[in-house]
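So the structure is just underneath, and the comments pick up after that.
What you see is the complex with one protein chain gone and the rest in place.
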Amino acid sequence: MVGSPVLLIAIPLLAAFMIPLLGMIWKELVRIIPGLVLAFMMISSASMLMYVTNNGTIIQTLAGWEAPWGINLVFSPLTAFLATLMTFMGFIVWLYSYRFKRNVDFEPAKKYFIFLMMLVAGAVGIVITGDIFNQFVFIEITGISAYALTAFYTGRNSAEASFKYLLMGALSSSALLIAIAIIYSQLGTLNMADIASKIHLMPAGYKVTALIFFMMGIGIEAEIFPLNGWAPDAYTEAPGPIGAAFAGIVVKAGVYAMVRMVFTLFDVSGAMDILLTIGLITLIVAETAAIRQEKLKRMLAYSSIGQMGLVFVAFGIGTLEGVYAALFLMLNHAIIKPLLFLSGSQLVFNSKEKLIKEVNGLGKYMPFTAVLFALGSFAIVGLPPFAGFWSKLSVLTAAANEGMLLIIALILIVSVIEIVYYFRVVNRIYFFDKAEDLIPQKPRVNAVIAMSVLGAIILIIGFNPDVVSTVLHNASADLMDTPQYIKNVLSAGQSLTN
Amino acid sequence: MENQMFEILRYGIYGGSISLILIGLYAALTKRSLIKIVIGLSIVDGGIHLLLIAIGYVKNGTAPIFSPGFENAVDRMVDPVPQALVLTAIVIGFAVTAVALSLVIRLYRHHHTLEIDEIKNLKW
Amino acid sequence: MFIILVFFLIILMVGAAIYAIVQKDLLYAVIATGVISLILSALFLLLQAPDVALTEAAIGVALTTIIFIITIRNTVRHEDDFKDRDDLKSAVK
Amino acid sequence: MIYLIFVIFLGGAALTWLSGKIHPILRDVVFLASLIVPSVLFYMNVEVGQTVSFSLIGYKLSWGINYLGYLFSYIVVGLGVLAGFYAIPAMKGKKNLGFFYSNFVLSIMSMLGILFSRDLISFFIFWEIMTWSSYLMVVFQGKDVQKVGIKYFVFSAIGAYAMLMAIVIIYSLNQSMMISDLVSSFASFDPTMQWLIPILLLVGFGVKSAMMPLHVWASGSYSHAPMAYTSIFSGALSKMGIYGMVIVMVSLVPIIPEGFWLRETIAWLGAITAVGGTLWAVAQDDAKKLLAYSSVAQLGYIIVGVAVGTPLAMLAALFMAVMHGLFKGALFMVTGAVERQTGTSNFTEVTGLIRKMPWTFLAALMSIIALAGIPPLGGFVGKWMLYESLIGSSHYILVIVIFFSSTAAFLYCYKFLFGFFLGQEEKEWAHVKEAPAMMVVPMLLLAFGTFVLGAFPGLILDPINAGMQEMGFASTQGKYWEMSMLFNEWGDQIMLQPILYAIIAVFAFFAIFLTIKGFKKTRYVTTKDISSSGEVPLEHENLTFSVNFFQPFLRTVEPLMKRQIDKYYNEFGRGMEALFDFTRRVYTGNGQTYALYAVIFIVILLMFKNTLFGL
Partner (left out) sequence: MKKLIVILLLAVTGYFLVDSFMDLGRTGPVVETGVKDFYLDKTVSELKVANTITSIVVNFRGFDTLGEVTVLFLAATALGGILYKRRHHVGERSVLFPSSPIVRAGSKLLFPAIVLLGVYVFIHGHLSPGGGFQGGTIIATGFLLMLLAYDNFSVSHNVLSFIESFAGIFFVLFGFAGMWAGGTFLENFLPVGTMNNLFSGGIIPIVYILVGFKVAAELTGLIYTVLHEKES
């Protein structure tokens, strides 16, 4: 085991504070250090994931106080899985943008990499923390990094997107604080496990109100339907790799926070159905919006929102299989959508408007990028033998086992819509003639490596899904087993009385 | 009598904080000027902070600071946890407000207007 | 006495909030926001939260207000006319 | 061994692509090797009933071939290898050939994989691989990609997803993905599911076999894919739909109470497909389109046979499936050859190639005869058995419809033959040469196959019989004659032989006649040489006789053809897009509105929290 959970947060923070100083020494360090940190986080969380798989959950207390009193970090199979996924994606995004951002001035470049690192660290923090207020703080860290990254390019509409994001983010943090206030006023504790063990004492009315405020606060991060207006704008206007990071990292953290609320913290019976309904609405609205898009990244953004809807549908099924399917979907989406964003932004790199029709005929000029984009499209619509198929299959079987035939039908109809718009783009890439004034941008070596790693993972999971099934099984069992979670966290110190 | 007074006090504080939240939200939802929206958001923040502090308040409470000779006043001390949370929340709220205002400046530079209805190049 | 003070402050605060959102002149609105923060800070003190009161006084009253004012100076002063008007400059000069 | 076959296919596909970067000849060699080697391995080493199983994320998967699959594998592998040979000269000079060839290999692999699948998951996986590899072929030439390609893929996806839905329902009921488990436990499902599952599966298979309301993709896709591939596309790939349909119709539908209605419906849909396809084929001026619609029509016959489901009907259907693979493969190859040599496949432009491309003509002639169902070639046997089985099972109206359709089919057969090869010779085509031998030989082989099977249908009836027996039909081994009056008590082909001799005599007569006539001095006229009236046609007027070839006939059937289902689909699609355009307006672009949504969201949840959260 390399490192410990707290290092996943502390090291990036340390690095973030150091980068301004180090940047004065040698400017290149500003780009290199975040990469090293992200690599460390990736390796560390992967090795801890292995440790957790064999030896059970790591609970790390902070500042020397046991669970309900101090803040603690929970590195369970689920959080380990997500943390590994996120740090891996963070590293890939860094790798992609390492030289991508070379032509940017020193000051913004410095900020870009700090924010990228903190985005990942914040998202990891959201996932591994065991304390709701701490989670709120991490949501803010992620949020501010995300606002700044969205507004990274001057001169575009990025400030507009960022402001919308910020407006929603501010509402989100208000809702979260109100929910935390309700919980704290009733239960006198902020620790998730402690809350989970006492939530049954809380009067139902307050409980549900708190849950609703949580759902709204976290729903904004998790891009559920009526709360996701900011998402397409932010994805579109942020730099390409950051779109990938949003889709692969930030949303996953939001989804995690949401399901942790619903599955572990609250014992409200109807919450699953709400998740299911919201997920379905999100899925349908987002996918139907995606089909009419003219900008490539915006289409990908809507598609990403739709996939998140599907994830919520899978969680909303509420069975172990459903959770398994949802985690599988999250994994696949976290791999495939970043690939699409990375290769897509490479495809429209030199076009001004980033329209879909500007990718016409680029298959000939940037064969590698185009192939990866096509691979990503094939995988995300769930064509076998690529990765997306297995997750879609597991969602469908989970739904079928609960007899939700209508939902299966809806998911499949929406998949057809998905096919239409992805294949329109793939067709354009390969079978149309290139616009004459457009100069294709050859991807740099690091970008090629980053994208091909993702492509290889898609193929590996596609041909042998068993490589991830153990991890996913552990993770889904972990999420379903609330008593075990409480026991793990509170075992060291005794729970507070009554 | 004393209890009743305390009840009224509670109602007053909660009512004040909730009305602050609602007023702020109203501004954020209806005002067309970006700055007004940010003002609304900061008012909401203020209301929430007051709400949190009010949760921790106990009857005839004292600040949770021990002074020599009064170590036994624990029962009357107000709840320190919400205060700690509010400390954090205030700083975070300020950070968000600052970022929001810098975005407003950027938007003004770009669009030459602060009307939120005009700033929708990105839609659908 | 305590209660009356608190209620007085709360009413003042709500009044300031309403003033802040109905006032078309953003500069006044911002100052009203500062007043809200000031009253909040007083309320925190009354509610036995001196630390919070200190922070709110420094951040809410001074820093937030000044950032708002700088923003207004860089943009427009009146809520209704969204075009640049040199009101603020002329007003403060 | 089974794994090895698929590994070679996959590796071959990848290698073909890569070797194309090194040298084209190497690529061609690798391509052919990766088709032939696994095929040889398959026939040499794989026996019926031999299975391998493994498990993947909790699903037990199993691969192996059964007799029915073995029968279909003849179509797939035989046609695939021949088309592979044909493809090399046919595709010469095109771009992206590595892509084409590796897709080709993938298609063949996926079809073989479907036949190998003993469980639904691998069936679906191979099905989807087949779908997207054929999709990539359809759009390969880059014509009408957004329209035809997307249409093909959307319909395929609808079919595939219907199938997927059926598969997950089966899994939820059965907790097993094996097809055999499905068959054995199907009787215990509740009636709703008993209806739902076959219908969903039939939608899936119906798309691939171009059944009536789902056929609209077929004409465009068949005519847009490169001809070297279309011969497989129409000849073998569509048979996968038939293969699935046979399984459903034989194993599942009889179990459903009142399942009789499902059979009738499918049979009628098949018949309507046949009629519609034929009429549309007649109206076409382009050989590819004509053959495409003709394929739809022929598949309609097969569907009728499968749906009626008496032993004889099934025999007829399977026989026709094999025959259709042969002659339609040959005909598409012929069209491809003509197109390659002349640059167009339009009857109104190309005429009189008989002297230029005699071998191609021979292949076309034989295949057309088989298609039209004239003895002694194979088509006749199939059609005869189909009529007989329909009459035998009292489907009198159906038989009239089918008969009408197959009579009308003569029209387009004639048009095809006449349009390309007979008629005046235009100067424009004077330079045309015969296609290379590598193209001619495969089509001649296929055409010869139709001849052999027409004369000796017993050759293929044995495997068909084995397959049917496996599906649960009573053994008909050695008793074909009891099923059809076409065969006599000697068991296979005797009744046909007199006909055969007679036909050969007629052929010989005509051959001699033509040869003698050919020696005579004939005056060749061009299309512009019109002496019958005083009007002199202008240069640009197309006066080829193929223009408005069957005008009176088409005018008669016009009311039938007016209702084009395609139009409804298009309008539906447009309507949906308009709807989506409307719904996406919830994203107004105004940040404040989004904030308002958030408040509305929370208010709705709060107001209805008692109902929503079950308090």
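Order as written gives the chain letters A, B, C and D; numbering starts at 1 within each chain.
Criterion: contacts are C-beta pairs under 8 Å (C-beta built on N, C-alpha and C of every residue); 3 or more make two chains touch, one makes a residue touch a chain.
Quick caveat, the model's predicted, so the values are computed rather than measured.
Which of the displayed chains are touched by the chain that has been omitted?
Output: missing chain touches A, B, C, D.
Looking beyond the chains shown, say which of B:V38, B:L103 or B:I119 touches the absent one.
B:L103
Identify the residue among A:L38, A:I141, A:I417 or A:A447 that touches the chain left out of the display.
A:I141
Hey, which chain A residues sit against the chain that's not shown?
Contacting residues on chain A, toward the hidden partner: 6, 9-10, 13-14, 16-18, 20-21, 24, 60-65, 68-71, 105, 107-108, 111, 114-115, 118, 125, 133-134, 137-138, 140-141, 144-145, 147-148, 151-152, 154, 159, 162, 178, 181-182, 184-191, 198, 201-203, 205-206, 209-210, 496-498.
Spell out the interface residues on chain C facing the chain that's missing from view.
Missing-chain contacts on chain C: residues 50-51, 53-55, 58-59, 62-63, 66-67, 69-71, 73-74, 92-93.
Please give every residue of chain B in contact with the chain that is not shown.
6-7, 10-11, 14-15, 18-19, 21-22, 25-26, 29-30, 51, 54-56, 63-68, 71, 74, 77, 79-81, 83-84, 87-88, 90-92, 94-96, 98-99, 101-103, 105-106, 109
What we mean here is this: only the chains that are shown with their structure count from here on.
Identify the chain pair with more contacting C-beta pairs: B-C or B-D.
B-C
Give the label of the chain whose average Cα location is farthest from that of chain A.
Measuring from the centre of chain A, the most distant chain centre belongs to D.
What whole-Å value do you get for the distance between chain B and chain D if each is reduced to the mean of its CA atoms?
69
Could you put a whole-Å number on the gap between the CA centroids of chain C and chain D?
The answer is 76 Å.
What parts of chain D, by residue number, touch at least two of the other chains?
Chain D, residues with two or more chain partners: 584, 587-589, 591-592, 595.
Show the residues in chain B shared as contacts by 2 or more other chains, in ascending order.
28, 32, 37, 104, 119-122, 124
Where on chain B does chain C make contact in their complex?
5, 8-9, 12-13, 15-16, 19-20, 23-24, 26-27, 31-33, 35-36, 38-40, 42-43, 46, 49-50, 53-54, 56-57, 61-65, 78, 83, 86-87, 90-91, 94, 97-98, 101, 104-105, 108, 112-115, 118
Per the contact definition, I'd like the list of chain C residues that touch chain B in the complex.
Residues in contact with chain B: 2-3, 6-7, 10-11, 13-14, 17-18, 20-21, 26, 29-30, 33, 36-37, 40, 43-44, 47-52, 55-56, 59-60, 63-64, 67-68, 70-72, 74-76, 79, 82-84.
Please give the residue numbers of chain D that touch chain A in the complex, ascending.
It is residues 56-58, 121, 124-125, 128-129, 131-132, 135, 139, 142, 145-146, 149-150, 153-154, 157-158, 161-162, 164-165, 168-169, 171-172, 196, 577, 579-581, 583-584, 586-589, 591-595, 597-598, 600-602, 605-606, 609, 612-615 of chain D that touch chain A.
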